[in-house]
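I have placed the structure first, in the form of structure tokens, so that the comments after it can refer back to it.
Every protein chain of the complex appears in place save one, which is left out.
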Amino acid sequence: VTAGAFESAGLITLTTDFGLSDPYAGIVKGRILGRLPAARIVDLSHGMPAGRPDLAGFWLALAWRDFPPGTLHLAVVDPGVGTARGCVLAEAEGRLLLAPDNGLLPEALRDCPAVAWRQLDPGLAARLGLPPPSCTFHGRDLFAPLAAELAATALLPEHFGPLAAPADPAPLPRATRDGDSVLGRVVLADRFGNLITNIGAGSLAGFRQPVVDAGGRAMALLPTYGAADRGAALALVNAFGLLELAVCGGNAAALLGLGEGAPVRVRDGSRA
Amino acid sequence: VTAGAFESAGLITLTTDFGLSDPYAGIVKGRILGRLPAARIVDLSHGMPAGRPDLAGFWLALAWRDFPPGTLHLAVVDPGVGTARGCVLAEAEGRLLLAPDNGLLPEALRDCPAVAWRQLDPGLAARLGLPPPSCTFHGRDLFAPLAAELAATALLPEHFGPLAAPADPAPLPRATRDGDSVLGRVVLADRFGNLITNIGAGSLAGFRQPVVDAGGRAMALLPTYGAADRGAALALVNAFGLLELAVCGGNAAALLGLGEGAPVRVRDGSRA
Partner (left out) sequence: VTAGAFESAGLITLTTDFGLSDPYAGIVKGRILGRLPAARIVDLSHGMPAGRPDLAGFWLALAWRDFPPGTLHLAVVDPGVGTARGCVLAEAEGRLLLAPDNGLLPEALRDCPAVAWRQLDPGLAARLGLPPPSCTFHGRDLFAPLAAELAATALLPEHFGPLAAPADPAPLPRATRDGDSVLGRVVLADRFGNLITNIGAGSLAGFRQPVVDAGGRAMALLPTYGAADRGAALALVNAFGLLELAVCGGNAAALLGLGEGAPVRVRDGSRA
């Protein structure tokens, strides 16, 4: 099955802030399976921070290429549900990404040079026979059927709507250069309490002996968690190529008292 | 494959209070796949409140029709596991629903006019070759194999057991009319802290200017979250047709200090 450049693998991932206690994510799957019984649906995560499209986009940026070409990534973190915000479809590197037009996908695709962006044609839902959506659950009423139709190639990306740039209202801050230092921030803490920053490995290349300052503490850059003493704080370049603060065998967010937005500086210890 | 009116799609949903930290839900899936390798198993939710069949039934009522005909919904919230409580199978609108006989399914199907109810034949498990079940995990020992056999149409509903009404020991309260007002209650708070009530949209039809009183606060009825100012409390009719209390961009349960059972009154503001 070919949809222009997109050859669907019938594989749909879900990224939402629905959580897993309530059946919202399951309901979305039901609606997808009703239209595309052969869909293979994979949870990327339903634990995105509530109402934070920017952080969902940050995570999706680190994950979307781990699924094969032909995958459709559906991301619904949608504090503006039921308002006039649009819906956006991105085609990039053989995958489709579908989300509310609230900055989620621009964050997810910030490093991707070639993206074809489309805005949902306001008349498409009716032409597909969808009833008017509720005001509070477009994941069920709009995104699930759109994702199913796209993954089924019953709907081609070029029929989704016109080419148009997405909204990007609140992009996450980027690390900056400050003289000999790099200045960044903690973006989020993961399940282990590891503090992931917005400082990329590339910006560390110039340092002979990088030292990371955060929360009033200086940390050495080590290869991995177990390279530090148990209970010691360290910095490392994580599996996503980002600077991360951690505590060997412990929870850095709790032990260092740091969280989203905390400033992080990298300097060259050989020049101190 | 036809099983009387039930044409199995090989699709089984799971609704439990097992949580996802322990492997209980995974074990149920293993037992299903051992008997029906082609089963497509979807988690509706494993985060139902522990030991509350009534609330699991409430959620299931809002979700079971979102899966296509041919789906079998297995729901195991089972505080009476290992006691003399029975097992019940419901056939409704081309779906099967299977659960302990503790009021879960009557709550789920309360608005469904045509349900065929069956009680598990006490001898069926042995005839299917199942060993005597443990006293604490019938999800694994009894419900998983029964669901697999039903979804495989190796077991037909009419062979499950005799037609018989289910138990309904503790139904959730319904909203009532009180003069010019409607009186209801908060049923539960969802992941976002939105407070879902037992007041249906239909009972709001008569009000020219509905005002919702709860927790000593009067709230306007708005179309969706983003129609209120950020941080403001509001009421809305949610995607399930139920009155819901919310805070724009915030957690209503925490900010309003309300939870299960809190009284909610709807009155006509134009008559005050």
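In order of appearance the chains are A and B, and numbering begins at 1 in each one.
Going forward, a contact is a pair of C-beta atoms (placed from the backbone, for glycine too) under 8 Å apart; a residue touches a chain by one contact, two chains touch by 3 or more.
The structure presented is a predicted model; accordingly, all values stated were derived computationally and were not measured.
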Practice item. Kindly state which of the options A:A9, A:L130, A:A154 or A:L255 is in contact with the chain not pictured. Key: A:A9
Check your understanding: Which of A:N102, A:T197 or A:N238 sits in contact with the chain that's absent?
Key -> A:N238
Check your understanding: In the complete complex, which positions of chain B touch the hidden chain?
Key -> 17-27, 29-31, 33-34, 37, 41, 50-51, 79-83, 134-137, 140-141
Review point. If you put the missing chain back, which residues of chain A would it touch?
Key: 9, 11, 13, 15, 20, 40, 42-48, 59-60, 62-63, 66-68, 71, 190-192, 223-227, 236-239, 244, 249, 251
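In this section, only the chains that are shown with their structure count from here on.
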Review point. If you average the CA atoms of chain A and of chain B, how far apart do the two points sit, in angstrom?
Key: 31
